[in-house]
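Let me give you the structure first, and then I'll get to my questions.
Of the protein chains in this complex, all but one are displayed in their positions.
What follows is chain A.
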Amino acid sequence: MEPVRKVEGRAYPWGAKNIDTDVIIPAHWLKTISREGLGKGAFESVRAEPGNLFDDPRYAGAPVLVAGENFGCGSSREHAAWALADLGIKAVIAPSFSDIFSGNAFKNGIVTVVLPQEAIDRLVEVAKTDEITVDLETMTVTTPFQDRFPFALDPFRRDCLMQGLDEIGLTLARDTAISKFETAATQSRPFVMEGGGNEGFAVAGSGRT
């Protein structure tokens, strides 16, 4: 993953609440088997309306999205994060996010910044004319007008984002601990670790190499 230290540029001044994943990327886009190219389907129903934010040339390629509370609610589809990333969005600022969405966003290098509603209202105003900066170094969102909104981020996520770390690689490095857990669990809960058996299944391939 590309490291992210700072996201700066124009921002979509949206502010809409409860934007669900069906709005971010409708289900018919989920048939792809690749992570690329989903920007075309991002906010399809919004973009069907003339004069919408996402087709406004002023915001073309904006790396920041300012939204209302409960952004990304609905399904677990990571396609929502891929669609935003493909659109060029690197940070979303909102008063709250769905848990699943913020996890997905993080795993795709998108920063989810939680700020109070007053800050969102202000940023929506600023974004109409000016740029916004999300800085992971100083943990602040700033504008050219001396606005300065500090935010918090899970320290682990912040580290991963700033260093562009691969989470799976990090976990695989903990193999000894995982194997130890498995040995103990096989003792205490063998009925779980057997997994129900392969009866009635034709299993081929090489799961464990």
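By our rule, a contact is a pair of C-beta atoms (placed from the backbone, for glycine too) under 8 Å apart; a residue touches a chain by one contact, two chains touch by 3 or more; residues count from 1.
Going forward, contacts and distances are computed from a predicted model.
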Query = Between "Dihydrolipoyl dehydrogenase", "3-isopropylmalate dehydratase large subunit", "Phenylalanine--tRNA ligase alpha subunit" or "Acetyl-coenzyme A carboxylase carboxyl transferase subunit beta", which matches the UniProt record of the unshown chain?
reply = "3-isopropylmalate dehydratase large subunit"
Inquiry  = To test your reading of the contact rule: which positions on chain A touch the chain that is missing from view?
reply    = 17-18, 20, 22-23, 26-28, 30-35, 45, 68-70, 73-79, 81, 96, 98-100, 103-104, 107-108, 154-156, 167-168, 171-172, 174, 177-178, 181-182, 185, 189-201, 203-209
